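Just one protein chain is left out here, and the rest sit where they should.
Presenting chain A:
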Amino acid sequence: MRRGQRAAVGLLILSGAGGCHGPQSVFSAGGADAIELNRLFAVMLVGAVILWISLNGLFFHVTRRRTGHMSRKLAEAVIIGGGILLPVVVLTALLAWGLSIMPDQRAPGEGLRVRITGEEWWWRVEYLPEGAAGPVISANELRLPAGRRTEIELQAGRVIHSFWVPGLGGKTDMIPGRTTRMSLEPVTPGTYRGQCAEFCGASHALMALNAVVLEEGDFARWLEAEAAPARPEEGEGRAIFFREGCGACHTIRGTPAAGAVGPDLTHFGSRTSLAAGILPMERAALVSWIANAGAIKPEAQMPAFAHLSKTELDRLAGWLEALE
């Protein structure tokens, strides 16, 4: 029976492990914090499995196997030993370890600061390099240098959100009226996926983002490019953009578009995903997004532009994609 239980637990872990990959898994850890927490989890899991089997095994034993009486004195010892001594020892050790890693996980970052604001249902991302005059504004994608701890400031628009990139580390809530903070120390370059982790209304589940970790040098080059204004092409796409009033909500630096209601589109074309991590950065997806954003993301704060013809939409999308 015991072996059966253990095999069952093993099977369970294996079947669960099937879902343990992909960019949004805590198990594809590429950040110092996530790696440390996985270690903590592994130890706790082993401990928990052992305790679970022993406790239930003990219960099975005393109800099914054991014969004969035990003295009441001894029984009281069982209560004190199992109910007090065991948890005190185990939990003190666990708390000592678990809490000791907490300060490291929230240690202040060095150099660059990033300010992320949770909006409905997208992310405003501002990079504040050390000594820079103003922020470099971007949206819906976070890029971080590897091998360095970066300070992250969190704010919120109208409602509470929670910023979480499982592969890099734990989450912190974004609360209107407050600035909360955290820090992340990515170690392995790559793309990780984040997800809003506090229920924030109709399209909460569709509020994700890619976190791209770059080598230090690549990151510096990328940030420099991101800080530069857009180099928009001339042509019909541009005309449609301004004719339809997209600029009232979106900013494209280097053009008259300076709206702040929606995501910054200055270097939109170089992002790895569309509409806060939910669509691939492809022409077809972009066309259907502009035509009717609300059909893809319920209650999205961007109006539908279904009156545009297919070719107009295509031109517009092509023009946006070229904003690299």
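By our rule, a contact is a pair of C-beta atoms (placed from the backbone, for glycine too) under 8 Å apart; a residue touches a chain by one contact, two chains touch by 3 or more; residues count from 1.
Here, contacts and distances are computed from a predicted model.
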Complex member absent from the view - protein name from UniProt, among "Bacillithiol biosynthesis deacetylase BshB2", "Cytochrome c/quinol oxidase subunit I", "ABC transporter permease" or "Fe-S cluster assembly protein SufD": "Cytochrome c/quinol oxidase subunit I"
Listed residues A:103, A:134 or A:217, member touching the removed chain: A:103
Positions on chain A contacted by the hidden chain, ascending: 26, 34, 37, 40-41, 44-45, 48, 51-52, 55-56, 58-60, 62-64, 66-67, 69-72, 74-76, 78-79, 81-84, 86-88, 91, 94-95, 98-99, 101-103, 105-106, 154, 158-160, 162, 166, 169-173, 175-178, 180-182, 197-203, 298-299
